[in-house]
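Only one protein chain is missing from this complex, and each of the others stays in its spot.
On to subunit A.
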Amino acid sequence: MKIYDQSFHAFIQGVILIGFALLILGLILSGNIVYYIAPTMMPFIYFALGTFFLLGIVQVFRSTKKEDDHAHTSCNCEHEHQIRGPLWLQIGIYSIFILPVVLGFSFPDRGLDSSVAANRGIQFGSGISTNSEIAEHGSQSSKEKAETEENEGTSRAEAYLEDPDEYMESLGASSNQSDIEEEDHYQIEDLYDEEWFDEYYIELAEEMLEEDHVQVTEKNYLDVMTVLDLYLDDFIGKEIEIMGFAYREPDFEEDQVVAARFSMTCCTADASVYGTLIESEEASQFDDDTWILASGTIERGDYHGQSVPKITDAFIQEIEEPASPYVYPSY
């Protein structure tokens, strides 16, 4: 068997670790890390950055030690980790590690574009809150579903406004019921129960109704979408201003376009697409993937039998891509 050149492998590994650290550092410094990772995950990224530098330096120092260094380690289990095999395999293995670093530096950092949006399928409004219910009532026609849901949404709000205490009690009762159903060993549901959730959106809806127009920002994007879905009726006729990249489904009319955003939970792989339907005579002037700012009036639209919020008589203008192209859940 050939001698395993411990110090050479330690050195190469150390360099690769430092390479990873540099890649992460570069992305953080340029701010382009937002194209890959959601801000909530950043503490983990800083942890990785520090760890890579530390391990890289440790590894480079390890490479300067004599080969008999191994005798001093107290655990005697190092052999299994060695990167062995013929030369081409070793080169292959190290290339796998070098590849993401080189790609990361040499490719431009960019957000996903409308081709990905087309593939993933766009969700009008805040897909999150509506679709689970649609799946449940599979037998009804989708239009009916959308309507019952809408009614439920508004009636819940009304129920709350009429008699908050009773409404909360009934909610509490229903959530208790589901607790009994599944006696899991988890108690965490107590932290996140439905009362808190509904109250949050009712309050937000009230706040939004007080403003003279709905301003959609990166921070409140998903919340506003949810509120519009739940209480669309209350918002009809209200002015709204929203930005996103232009996107069209193949069956769109000439005057229709969507202002779309990618929403990211942890990383780009889990990004999903949200969009607001816009109707405007100017719509055809904007190519897909152009960033647009649209302002107009909220109406109830209908897309493939699904009730969606839409913006009519919109004034559209082209804008620069925002610093943070993604939107994130607000918790």
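Rule of thumb we're sticking to: a contact is a pair of C-beta atoms (placed from the backbone, for glycine too) under 8 Å apart; a residue touches a chain by one contact, two chains touch by 3 or more; residues count from 1.
To be clear about the criterion, contacts and distances are computed from a predicted model.
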Among "Cyclic nucleotide-binding domain-containing protein", "Phosphocarrier protein HPr", "Sulfhydrogenase subunit delta" or "Permease", UniProt's protein name for the complex chain that is not shown is "Permease"
From A:Q123, A:Q256 or A:S295, residue that would touch the chain that is not displayed: A:Q123
Per the whole complex, from A:L209, A:I236 or A:C266 the residue touching the absent chain is A:C266
Residues of subunit A in contact with the chain not shown: 5, 8, 11-13, 15-20, 22-27, 30, 33, 35-37, 41, 44-45, 47-48, 51, 54-55, 58-59, 62, 72-81, 83, 93, 96-113, 115-116, 119-121, 123, 127-136, 138, 175, 178, 181-182, 184-186, 188-189, 192, 194, 197, 263, 265-270, 272, 329, 331
